[in-house]
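A protein chain is absent from this complex, but the other protein chains hold their places.
Moving on to subunit A:
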Amino acid sequence: MSVSAFAELLERLIFTPGRNAKLALLRDWFATQPDPDRGVGLAALTEELVFTAAKPAMIRDLAAARTDPVLFALSHDYVGDLAETVALIWPERAGVNAPPPTLSEVVEALEVTPKAELPALIAGWLDTLDSGGRLALIKLITGGLRVGVSGRLARVALAEWSGKPVEEIEEIWHGVAPPYLPIFRWLEGGAEKPDPRDAPVFRPLMLAHPLEDRDLAALDPAAWRAEWKWDGIRVQLTAGPGGRRIWSRGGEDISGGFPEILEAMDFHAVLDGELLVIRDGLVAPFADLQQRLNRKLVGPKMLRDYPVGVRLYDLLFEGGEDLRALPFDERRRRLEDWVARFEPARMDLSPLIAFASVAQLGEVRDGARAASIEGLMLKRANSPYLAGRQKGLWWKWKRDPLSIDAVLMYAQRGHGKRSSFYSDYTFGLWRPDGAGGEELVPVGKAYSGYTDEELGWLDRWIRNHTVSRFGPVREVEKALVLEVIFDAAQLSGRHKSGVALRFPRIARIRTDKPASEADRLENLMAYVEAPAEA
(Lines give C-alpha, C1' and ligand atoms only; values in the text may rest on other atoms or scores of the structure.)
Protein backbone atom coordinates (compact mmCIF):
# COMPACT_ATOMS: atom_id res chain seq x y z
CA MET A 1 0.00 0.00 0.00
CA SER A 2 1.21 3.45 -0.74
CA VAL A 3 2.03 6.38 1.44
CA SER A 4 -1.44 7.70 0.58
CA ALA A 5 -3.23 5.06 2.65
CA PHE A 6 -0.92 5.80 5.55
CA ALA A 7 -1.68 9.51 5.13
CA GLU A 8 -5.41 8.84 5.43
CA LEU A 9 -4.91 6.87 8.63
CA LEU A 10 -2.68 9.59 9.99
CA GLU A 11 -5.21 12.32 9.29
CA ARG A 12 -7.99 10.39 11.02
CA LEU A 13 -5.82 9.58 14.04
CA ILE A 14 -4.69 13.16 14.45
CA PHE A 15 -8.22 14.55 14.56
CA THR A 16 -9.82 11.69 16.50
CA PRO A 17 -10.02 12.33 20.24
CA GLY A 18 -11.63 9.09 21.38
CA ARG A 19 -9.63 6.05 22.39
CA ASN A 20 -12.19 3.59 21.05
CA ALA A 21 -12.30 5.34 17.71
CA LYS A 22 -8.51 5.30 17.52
CA LEU A 23 -8.57 1.56 18.24
CA ALA A 24 -11.12 1.03 15.46
CA LEU A 25 -8.93 2.93 13.00
CA LEU A 26 -5.89 0.85 13.96
CA ARG A 27 -7.79 -2.44 13.70
CA ASP A 28 -8.93 -1.42 10.24
CA TRP A 29 -5.33 -0.66 9.30
CA PHE A 30 -4.13 -4.11 10.44
CA ALA A 31 -6.99 -5.82 8.65
CA THR A 32 -6.66 -4.03 5.32
CA GLN A 33 -2.98 -3.29 4.77
CA PRO A 34 -0.46 -5.75 3.35
CA ASP A 35 2.88 -6.66 4.87
CA PRO A 36 5.36 -5.16 5.30
CA ASP A 37 3.64 -1.77 5.09
CA ARG A 38 1.24 -2.32 7.98
CA GLY A 39 4.15 -3.01 10.29
CA VAL A 40 6.21 -0.13 8.95
CA GLY A 41 3.24 2.20 9.45
CA LEU A 42 2.66 0.88 12.94
CA ALA A 43 6.30 1.39 13.90
CA ALA A 44 6.20 4.93 12.52
CA LEU A 45 3.03 5.75 14.47
CA THR A 46 4.44 4.49 17.75
CA GLU A 47 7.79 6.11 16.99
CA GLU A 48 9.68 2.85 17.19
CA LEU A 49 10.87 3.82 13.75
CA VAL A 50 12.10 7.39 13.61
CA PHE A 51 13.77 8.88 10.58
CA THR A 52 16.11 11.78 10.60
CA ALA A 53 17.28 11.40 7.04
CA ALA A 54 15.89 14.76 5.98
CA LYS A 55 16.20 17.99 7.89
CA PRO A 56 13.35 20.51 7.76
CA ALA A 57 15.74 22.94 6.04
CA MET A 58 16.15 20.53 3.13
CA ILE A 59 12.38 20.31 2.71
CA ARG A 60 12.10 24.08 2.82
CA ASP A 61 14.80 24.44 0.17
CA LEU A 62 13.00 21.97 -2.09
CA ALA A 63 9.81 24.02 -1.88
CA ALA A 64 11.64 27.32 -2.18
CA ALA A 65 13.15 26.19 -5.47
CA ARG A 66 9.66 25.62 -6.85
CA THR A 67 7.72 28.59 -5.50
CA ASP A 68 7.73 32.37 -5.41
CA PRO A 69 9.52 33.54 -2.24
CA VAL A 70 6.91 36.17 -1.35
CA LEU A 71 4.05 33.72 -1.76
CA PHE A 72 5.93 31.08 0.20
CA ALA A 73 6.55 33.52 3.06
CA LEU A 74 2.90 34.65 3.13
CA SER A 75 1.77 31.03 3.10
CA HIS A 76 4.17 29.92 5.80
CA ASP A 77 3.07 32.83 7.93
CA TYR A 78 -0.55 31.81 7.49
CA VAL A 79 -0.20 28.06 7.98
CA GLY A 80 2.41 28.19 10.73
CA ASP A 81 3.84 24.71 10.36
CA LEU A 82 6.66 24.40 7.82
CA ALA A 83 6.01 20.80 6.80
CA GLU A 84 2.34 21.54 6.27
CA THR A 85 3.10 24.68 4.26
CA VAL A 86 5.39 22.72 1.96
CA ALA A 87 2.87 19.90 1.60
CA LEU A 88 0.12 22.32 0.66
CA ILE A 89 2.07 24.68 -1.59
CA TRP A 90 4.00 22.00 -3.49
CA PRO A 91 3.16 22.66 -7.16
CA GLU A 92 1.68 19.55 -8.74
CA ARG A 93 3.29 18.77 -12.03
CA ALA A 94 1.15 17.83 -14.95
CA GLY A 95 2.08 14.55 -16.55
CA VAL A 96 3.51 12.81 -13.51
CA ASN A 97 2.23 9.28 -13.74
CA ALA A 98 4.66 7.41 -11.53
CA PRO A 99 2.76 5.66 -8.70
CA PRO A 100 3.28 6.98 -5.18
CA PRO A 101 5.91 5.03 -3.21
CA THR A 102 4.95 2.39 -0.68
CA LEU A 103 5.97 2.91 2.93
CA SER A 104 8.56 0.17 2.73
CA GLU A 105 10.01 1.61 -0.47
CA VAL A 106 10.48 4.88 1.37
CA VAL A 107 12.16 3.20 4.31
CA GLU A 108 14.48 1.12 2.14
CA ALA A 109 15.43 3.99 -0.14
CA LEU A 110 16.24 6.27 2.80
CA GLU A 111 18.69 3.66 4.05
CA VAL A 112 20.63 3.19 0.83
CA THR A 113 20.49 6.60 -0.84
CA PRO A 114 23.63 8.74 -0.54
CA LYS A 115 23.00 12.04 1.19
CA ALA A 116 23.65 14.11 -1.90
CA GLU A 117 20.91 12.31 -3.80
CA LEU A 118 18.26 12.61 -1.10
CA PRO A 119 16.77 15.95 -2.22
CA ALA A 120 16.07 14.66 -5.73
CA LEU A 121 14.64 11.41 -4.38
CA ILE A 122 12.30 13.20 -1.98
CA ALA A 123 11.20 15.74 -4.59
CA GLY A 124 10.36 12.86 -6.91
CA TRP A 125 8.18 11.26 -4.24
CA LEU A 126 6.45 14.54 -3.46
CA ASP A 127 5.56 14.88 -7.14
CA THR A 128 3.61 11.62 -7.03
CA LEU A 129 1.54 12.39 -3.92
CA ASP A 130 -1.44 14.58 -3.09
CA SER A 131 -1.24 17.13 -0.29
CA GLY A 132 -2.19 14.67 2.47
CA GLY A 133 0.37 12.17 1.20
CA ARG A 134 3.02 14.87 0.97
CA LEU A 135 2.39 15.93 4.56
CA ALA A 136 2.60 12.34 5.81
CA LEU A 137 5.82 11.76 3.89
CA ILE A 138 7.47 14.96 5.12
CA LYS A 139 6.48 14.32 8.73
CA LEU A 140 7.68 10.74 8.42
CA ILE A 141 11.12 11.46 7.01
CA THR A 142 11.83 14.44 9.25
CA GLY A 143 10.84 12.46 12.36
CA GLY A 144 7.88 14.58 13.39
CA LEU A 145 4.75 12.45 13.14
CA ARG A 146 3.53 12.91 16.72
CA VAL A 147 0.06 11.41 16.37
CA GLY A 148 -0.48 10.37 19.95
CA VAL A 149 -0.57 6.63 19.40
CA SER A 150 1.27 4.95 22.24
CA GLY A 151 2.82 1.54 21.85
CA ARG A 152 0.37 0.32 24.45
CA LEU A 153 -2.63 1.55 22.45
CA ALA A 154 -1.25 -0.12 19.32
CA ARG A 155 -0.83 -3.44 21.15
CA VAL A 156 -4.36 -3.25 22.53
CA ALA A 157 -5.57 -2.71 18.96
CA LEU A 158 -3.55 -5.73 17.82
CA ALA A 159 -5.08 -7.80 20.61
CA GLU A 160 -8.63 -6.72 19.73
CA TRP A 161 -8.04 -7.36 16.07
CA SER A 162 -6.45 -10.79 16.53
CA GLY A 163 -8.28 -12.06 19.61
CA LYS A 164 -4.98 -12.83 21.37
CA PRO A 165 -4.45 -11.53 24.94
CA VAL A 166 -2.63 -8.22 25.01
CA GLU A 167 -0.25 -9.55 27.69
CA GLU A 168 1.05 -12.20 25.32
CA ILE A 169 1.67 -9.59 22.67
CA GLU A 170 3.40 -7.27 25.14
CA GLU A 171 5.79 -9.96 26.26
CA ILE A 172 7.26 -10.62 22.84
CA TRP A 173 6.78 -7.18 21.33
CA HIS A 174 10.19 -5.71 21.96
CA GLY A 175 11.91 -8.90 20.85
CA VAL A 176 10.77 -8.46 17.25
CA ALA A 177 11.83 -5.56 15.08
CA PRO A 178 9.63 -3.59 12.67
CA PRO A 179 7.87 -4.48 10.42
CA TYR A 180 7.00 -7.26 12.91
CA LEU A 181 6.36 -9.93 10.27
CA PRO A 182 6.65 -12.89 12.73
CA ILE A 183 4.15 -11.18 15.05
CA PHE A 184 1.61 -10.59 12.30
CA ARG A 185 2.05 -14.19 11.10
CA TRP A 186 1.44 -15.45 14.62
CA LEU A 187 -1.56 -13.17 15.19
CA GLU A 188 -3.11 -14.35 11.93
CA GLY A 189 -2.66 -17.97 12.98
CA GLY A 190 0.02 -18.77 10.42
CA ALA A 191 2.94 -19.37 12.76
CA GLU A 192 4.00 -20.09 16.33
CA LYS A 193 4.44 -17.28 18.80
CA PRO A 194 7.85 -15.68 18.18
CA ASP A 195 10.47 -16.40 20.82
CA PRO A 196 12.41 -13.29 21.87
CA ARG A 197 15.19 -15.41 23.47
CA ASP A 198 17.71 -13.07 25.08
CA ALA A 199 16.34 -9.85 23.66
CA PRO A 200 15.34 -7.40 26.39
CA VAL A 201 11.54 -7.47 26.36
CA PHE A 202 8.89 -5.84 28.48
CA ARG A 203 6.99 -8.12 30.87
CA PRO A 204 3.43 -6.91 31.47
CA LEU A 205 3.13 -5.38 34.92
CA MET A 206 1.00 -6.59 37.76
CA LEU A 207 -1.41 -3.86 38.75
CA ALA A 208 -3.41 -3.11 41.89
CA HIS A 209 -7.07 -2.38 42.50
CA PRO A 210 -8.17 0.49 44.73
CA LEU A 211 -9.07 -0.81 48.17
CA GLU A 212 -12.73 -0.51 49.15
CA ASP A 213 -13.99 -0.48 52.75
CA ARG A 214 -15.50 -3.96 52.51
CA ASP A 215 -12.19 -5.37 51.23
CA LEU A 216 -10.46 -3.77 54.16
CA ALA A 217 -12.79 -5.43 56.63
CA ALA A 218 -11.97 -8.84 55.16
CA LEU A 219 -8.23 -8.33 55.32
CA ASP A 220 -6.25 -10.85 57.37
CA PRO A 221 -3.07 -9.04 58.53
CA ALA A 222 -1.05 -12.24 58.64
CA ALA A 223 -1.67 -12.99 54.97
CA TRP A 224 -0.77 -9.54 53.67
CA ARG A 225 2.32 -7.39 53.25
CA ALA A 226 2.36 -3.60 53.15
CA GLU A 227 4.67 -1.09 51.43
CA TRP A 228 4.56 2.64 50.80
CA LYS A 229 2.96 3.71 47.58
CA TRP A 230 5.57 6.04 46.13
CA ASP A 231 4.62 9.03 44.01
CA GLY A 232 7.04 8.51 41.16
CA ILE A 233 6.67 6.52 37.96
CA ARG A 234 6.54 2.76 37.77
CA VAL A 235 9.42 1.24 35.83
CA GLN A 236 10.63 -2.18 34.85
CA LEU A 237 14.38 -2.66 34.60
CA THR A 238 15.50 -5.38 32.21
CA ALA A 239 19.15 -6.22 31.87
CA GLY A 240 21.08 -9.20 30.58
CA PRO A 241 23.32 -10.42 27.79
CA GLY A 242 20.81 -9.16 25.20
CA GLY A 243 20.94 -5.57 26.41
CA ARG A 244 19.45 -3.18 28.97
CA ARG A 245 16.14 -1.37 28.91
CA ILE A 246 14.05 0.79 31.18
CA TRP A 247 10.35 0.32 30.42
CA SER A 248 7.55 2.61 31.45
CA ARG A 249 4.31 1.31 32.93
CA GLY A 250 2.84 1.07 29.42
CA GLY A 251 5.84 -0.76 27.96
CA GLU A 252 7.48 2.25 26.30
CA ASP A 253 11.25 2.21 26.15
CA ILE A 254 12.36 5.20 28.22
CA SER A 255 16.01 4.12 28.60
CA GLY A 256 17.34 7.19 26.82
CA GLY A 257 15.98 9.54 29.45
CA PHE A 258 17.79 7.94 32.38
CA PRO A 259 21.39 7.14 31.43
CA GLU A 260 22.58 7.03 35.04
CA ILE A 261 20.14 4.20 35.80
CA LEU A 262 21.03 2.37 32.62
CA GLU A 263 24.68 2.58 33.55
CA ALA A 264 23.94 1.06 36.96
CA MET A 265 22.10 -1.91 35.44
CA ASP A 266 25.19 -4.06 35.46
CA PHE A 267 23.30 -7.30 36.13
CA HIS A 268 21.14 -10.02 34.60
CA ALA A 269 17.63 -9.61 36.03
CA VAL A 270 14.18 -8.09 35.57
CA LEU A 271 13.09 -5.75 38.36
CA ASP A 272 9.94 -3.84 39.21
CA GLY A 273 10.23 -0.53 41.03
CA GLU A 274 9.52 3.17 41.31
CA LEU A 275 11.60 5.82 39.62
CA LEU A 276 12.03 8.85 41.88
CA VAL A 277 14.11 11.99 42.10
CA ILE A 278 16.20 11.42 45.23
CA ARG A 279 18.36 14.26 46.50
CA ASP A 280 20.62 13.82 49.53
CA GLY A 281 18.60 10.82 50.58
CA LEU A 282 15.28 12.65 50.33
CA VAL A 283 12.60 11.85 47.77
CA ALA A 284 11.70 15.03 45.87
CA PRO A 285 8.13 15.98 44.88
CA PHE A 286 6.70 14.61 41.67
CA ALA A 287 7.08 18.02 40.03
CA ASP A 288 10.85 17.49 40.14
CA LEU A 289 10.57 14.11 38.48
CA GLN A 290 8.45 15.70 35.79
CA GLN A 291 11.51 17.67 34.69
CA ARG A 292 13.09 14.39 33.70
CA LEU A 293 10.13 12.82 31.90
CA ASN A 294 9.51 12.76 28.15
CA ARG A 295 13.08 13.57 27.27
CA LYS A 296 15.00 11.65 24.69
CA LEU A 297 18.30 13.11 25.84
CA VAL A 298 19.41 14.66 29.12
CA GLY A 299 22.22 17.13 29.68
CA PRO A 300 24.74 17.22 32.54
CA LYS A 301 22.75 19.94 34.34
CA MET A 302 19.62 17.81 34.40
CA LEU A 303 21.60 14.85 35.70
CA ARG A 304 23.07 17.00 38.46
CA ASP A 305 19.94 18.92 39.48
CA TYR A 306 17.42 16.10 39.22
CA PRO A 307 19.24 12.88 40.19
CA VAL A 308 17.05 9.81 39.92
CA GLY A 309 17.05 6.46 41.62
CA VAL A 310 14.88 3.34 41.60
CA ARG A 311 13.16 2.01 44.68
CA LEU A 312 12.81 -1.72 44.04
CA TYR A 313 9.81 -3.76 45.05
CA ASP A 314 9.81 -6.93 42.99
CA LEU A 315 12.11 -9.35 41.21
CA LEU A 316 10.60 -10.99 38.13
CA PHE A 317 13.65 -12.72 36.70
CA GLU A 318 16.95 -13.54 38.30
CA GLY A 319 19.42 -14.45 35.60
CA GLY A 320 17.36 -16.50 33.20
CA GLU A 321 15.07 -17.82 35.92
CA ASP A 322 11.45 -16.71 35.77
CA LEU A 323 10.29 -16.05 39.34
CA ARG A 324 6.82 -14.79 38.51
CA ALA A 325 5.00 -17.95 39.52
CA LEU A 326 6.55 -17.85 43.00
CA PRO A 327 4.57 -16.36 45.90
CA PHE A 328 5.26 -12.77 46.86
CA ASP A 329 7.10 -13.69 50.06
CA GLU A 330 9.48 -15.91 48.15
CA ARG A 331 10.13 -13.28 45.49
CA ARG A 332 10.66 -10.70 48.21
CA ARG A 333 13.26 -12.89 49.92
CA ARG A 334 15.02 -13.38 46.58
CA LEU A 335 14.89 -9.62 45.96
CA GLU A 336 16.38 -8.80 49.36
CA ASP A 337 19.17 -11.35 48.85
CA TRP A 338 19.80 -10.05 45.36
CA VAL A 339 20.07 -6.42 46.53
CA ALA A 340 22.40 -7.42 49.34
CA ARG A 341 24.59 -9.35 46.93
CA PHE A 342 24.78 -6.86 44.05
CA GLU A 343 24.36 -3.57 45.90
CA PRO A 344 23.38 -1.89 42.66
CA ALA A 345 24.10 1.83 42.47
CA ARG A 346 21.12 4.22 42.48
CA MET A 347 18.79 1.50 43.68
CA ASP A 348 17.43 0.51 47.05
CA LEU A 349 14.68 -1.61 48.56
CA SER A 350 11.20 -0.32 49.13
CA PRO A 351 10.83 -1.26 52.81
CA LEU A 352 8.06 -3.51 54.07
CA ILE A 353 5.90 -1.96 56.73
CA ALA A 354 5.20 -4.21 59.70
CA PHE A 355 1.64 -4.18 61.06
CA ALA A 356 -0.36 -6.38 63.39
CA SER A 357 -3.88 -5.21 62.64
CA VAL A 358 -5.92 -3.35 60.07
CA ALA A 359 -6.45 -0.56 62.57
CA GLN A 360 -2.71 -0.14 63.00
CA LEU A 361 -2.25 -0.08 59.26
CA GLY A 362 -4.88 2.63 59.02
CA GLU A 363 -2.91 4.73 61.48
CA VAL A 364 0.25 4.28 59.45
CA ARG A 365 -1.58 5.37 56.36
CA ASP A 366 -3.10 8.43 58.01
CA GLY A 367 0.26 9.41 59.42
CA ALA A 368 1.94 9.40 56.03
CA ARG A 369 1.93 13.01 54.99
CA ALA A 370 5.16 13.17 53.01
CA ALA A 371 4.56 14.49 49.49
CA SER A 372 6.38 11.55 47.93
CA ILE A 373 4.00 9.01 49.45
CA GLU A 374 0.57 8.50 47.96
CA GLY A 375 -0.54 5.91 50.47
CA LEU A 376 -0.01 2.18 50.93
CA MET A 377 0.32 -0.87 48.71
CA LEU A 378 -1.05 -4.13 50.10
CA LYS A 379 0.17 -7.35 48.53
CA ARG A 380 -1.03 -10.83 49.40
CA ALA A 381 1.86 -12.85 50.75
CA ASN A 382 1.19 -15.80 48.47
CA SER A 383 0.37 -13.87 45.29
CA PRO A 384 2.19 -14.83 42.12
CA TYR A 385 3.22 -12.03 39.77
CA LEU A 386 0.43 -11.92 37.21
CA ALA A 387 -0.05 -9.57 34.29
CA GLY A 388 -2.71 -6.90 34.56
CA ARG A 389 -5.15 -5.93 37.27
CA GLN A 390 -5.89 -9.04 39.32
CA LYS A 391 -8.58 -8.58 41.90
CA GLY A 392 -7.83 -9.67 45.45
CA LEU A 393 -4.05 -9.98 45.10
CA TRP A 394 -2.77 -6.42 45.20
CA TRP A 395 -4.54 -3.38 46.62
CA LYS A 396 -3.63 0.25 46.52
CA TRP A 397 -4.85 2.18 49.52
CA LYS A 398 -4.33 5.85 48.86
CA ARG A 399 -4.40 8.24 51.77
CA ASP A 400 -7.48 10.45 52.06
CA PRO A 401 -7.35 13.38 49.72
CA LEU A 402 -6.81 16.94 50.88
CA SER A 403 -9.46 19.51 50.17
CA ILE A 404 -9.85 23.23 49.54
CA ASP A 405 -12.78 25.47 48.67
CA ALA A 406 -11.73 27.36 45.55
CA VAL A 407 -13.38 29.88 43.25
CA LEU A 408 -14.09 28.99 39.63
CA MET A 409 -12.21 31.44 37.37
CA TYR A 410 -12.10 30.04 33.82
CA ALA A 411 -13.73 27.19 31.97
CA GLN A 412 -12.89 25.45 28.73
CA ARG A 413 -14.78 22.97 26.60
CA GLY A 414 -13.68 19.36 26.68
CA HIS A 415 -12.96 16.99 23.81
CA GLY A 416 -14.87 14.20 22.14
CA LYS A 417 -18.05 13.43 24.04
CA ARG A 418 -17.53 16.50 26.17
CA SER A 419 -16.93 18.87 23.28
CA SER A 420 -20.23 20.65 23.87
CA PHE A 421 -19.65 20.95 27.63
CA TYR A 422 -17.54 23.37 29.59
CA SER A 423 -15.80 20.61 31.50
CA ASP A 424 -12.26 21.87 32.27
CA TYR A 425 -12.12 24.27 35.19
CA THR A 426 -9.42 26.62 36.37
CA PHE A 427 -9.92 27.57 39.99
CA GLY A 428 -8.21 30.01 42.30
CA LEU A 429 -7.72 31.07 45.90
CA TRP A 430 -7.59 34.48 47.54
CA ARG A 431 -4.41 36.30 48.42
CA PRO A 432 -3.49 39.94 49.22
CA ASP A 433 -3.22 41.98 46.02
CA GLY A 434 -0.52 44.26 47.43
CA ALA A 435 -2.85 47.26 47.48
CA GLY A 436 -4.75 46.45 50.62
CA GLY A 437 -7.32 44.28 48.85
CA GLU A 438 -7.67 40.64 47.85
CA GLU A 439 -7.20 38.98 44.50
CA LEU A 440 -7.74 35.48 43.16
CA VAL A 441 -4.72 33.56 41.95
CA PRO A 442 -5.22 30.39 39.88
CA VAL A 443 -3.94 27.30 41.67
CA GLY A 444 -5.01 24.46 39.43
CA LYS A 445 -7.17 22.92 36.78
CA ALA A 446 -9.61 20.04 37.19
CA TYR A 447 -11.63 18.09 34.65
CA SER A 448 -13.05 15.21 36.62
CA GLY A 449 -14.75 14.25 39.84
CA TYR A 450 -18.22 15.60 39.01
CA THR A 451 -21.29 13.57 38.07
CA ASP A 452 -23.06 13.96 34.70
CA GLU A 453 -25.75 16.00 36.43
CA GLU A 454 -23.18 18.27 38.03
CA LEU A 455 -21.43 18.68 34.68
CA GLY A 456 -24.70 19.77 33.08
CA TRP A 457 -25.34 22.20 35.91
CA LEU A 458 -21.82 23.66 35.72
CA ASP A 459 -22.08 23.99 31.94
CA ARG A 460 -25.27 26.04 32.25
CA TRP A 461 -23.89 28.14 35.08
CA ILE A 462 -20.77 28.95 33.06
CA ARG A 463 -22.75 29.96 29.96
CA ASN A 464 -24.94 32.23 32.07
CA HIS A 465 -22.10 33.84 34.02
CA THR A 466 -19.49 34.44 31.32
CA VAL A 467 -17.75 37.79 31.54
CA SER A 468 -15.34 37.39 28.62
CA ARG A 469 -14.08 34.89 26.07
CA PHE A 470 -10.63 34.11 24.77
CA GLY A 471 -10.91 31.60 21.95
CA PRO A 472 -12.19 28.40 23.54
CA VAL A 473 -11.86 29.72 27.11
CA ARG A 474 -14.53 31.55 29.07
CA GLU A 475 -13.81 33.75 32.02
CA VAL A 476 -16.68 33.61 34.50
CA GLU A 477 -17.94 35.78 37.32
CA LYS A 478 -15.92 35.04 40.43
CA ALA A 479 -18.96 33.77 42.23
CA LEU A 480 -18.97 29.98 42.33
CA VAL A 481 -17.17 27.93 44.97
CA LEU A 482 -15.97 24.43 44.16
CA GLU A 483 -14.69 21.96 46.70
CA VAL A 484 -11.54 20.60 45.10
CA ILE A 485 -9.81 17.51 46.42
CA PHE A 486 -6.25 16.50 45.58
CA ASP A 487 -3.58 14.05 46.70
CA ALA A 488 -0.81 16.47 47.56
CA ALA A 489 0.29 20.08 47.33
CA GLN A 490 3.86 20.68 46.20
CA LEU A 491 5.96 23.80 45.73
CA SER A 492 6.39 24.72 42.09
CA GLY A 493 8.34 27.49 40.45
CA ARG A 494 6.37 27.03 37.27
CA HIS A 495 3.01 28.09 38.70
CA LYS A 496 2.04 31.70 39.35
CA SER A 497 0.74 30.70 42.76
CA GLY A 498 3.99 28.90 43.60
CA VAL A 499 2.18 25.65 44.32
CA ALA A 500 1.09 22.66 42.24
CA LEU A 501 -1.63 20.13 43.07
CA ARG A 502 -1.47 16.40 42.42
CA PHE A 503 -4.64 14.94 40.85
CA PRO A 504 -7.04 17.79 41.59
CA ARG A 505 -10.70 16.92 40.96
CA ILE A 506 -14.07 18.42 41.79
CA ALA A 507 -15.67 16.92 44.88
CA ARG A 508 -18.69 19.19 45.31
CA ILE A 509 -20.29 22.36 44.07
CA ARG A 510 -20.65 24.70 47.02
CA THR A 511 -23.58 26.87 46.04
CA ASP A 512 -24.09 27.40 49.77
CA LYS A 513 -20.82 29.28 50.15
CA PRO A 514 -20.16 32.85 48.95
CA ALA A 515 -16.97 33.29 46.94
CA SER A 516 -15.55 35.67 49.50
CA GLU A 517 -15.49 32.80 52.00
CA ALA A 518 -13.48 30.49 49.78
CA ASP A 519 -10.04 29.43 50.98
CA ARG A 520 -6.98 31.64 50.87
CA LEU A 521 -3.68 30.66 49.28
CA GLU A 522 -2.11 30.39 52.75
CA ASN A 523 -4.59 27.61 53.63
CA LEU A 524 -3.25 25.64 50.70
CA MET A 525 0.38 26.42 51.50
CA ALA A 526 -0.14 24.82 54.90
CA TYR A 527 -0.65 21.51 53.08
CA VAL A 528 2.71 21.65 51.32
CA GLU A 529 4.81 18.79 52.61
CA ALA A 530 8.47 18.55 53.31
CA PRO A 531 10.36 15.94 51.25
CA ALA A 532 10.29 12.44 52.67
CA GLU A 533 13.23 10.78 54.33
CA ALA A 534 14.42 8.09 52.03
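Points to keep in mind about this one:
Just so we're on the same page, contacts are C-beta pairs under 8 Å (C-beta built on N, C-alpha and C of every residue); 3 or more make two chains touch, one makes a residue touch a chain; residues count from 1.
In this text, contacts and distances are computed from a predicted model.
When the listed names "ribonucleoside-diphosphate reductase", "Sn-glycerol-3-phosphate ABC transporter ATP-binding protein UgpC", "succinate dehydrogenase" or "Putative mRNA 3-end processing factor" are checked against UniProt, the chain not shown comes out as "Putative mRNA 3-end processing factor". From the options A:89, A:137 or A:283, the residue with contact to the unseen chain in the full assembly is A:89.
Contact with the undisplayed chain is limited, among A:67, A:360 or A:390, to A:67.
Touch with the chain omitted from the figure is made, among A:17, A:34 or A:388, by A:17. In the full complex, subunit A touches the omitted chain through residues 8, 11-12, 14-17, 21, 24-25, 28, 67-68, 70-72, 74-75, 78-81, 84-85, 88-89, 91-92, 130-131, 413, 415, 417, 419-420, 469-472.
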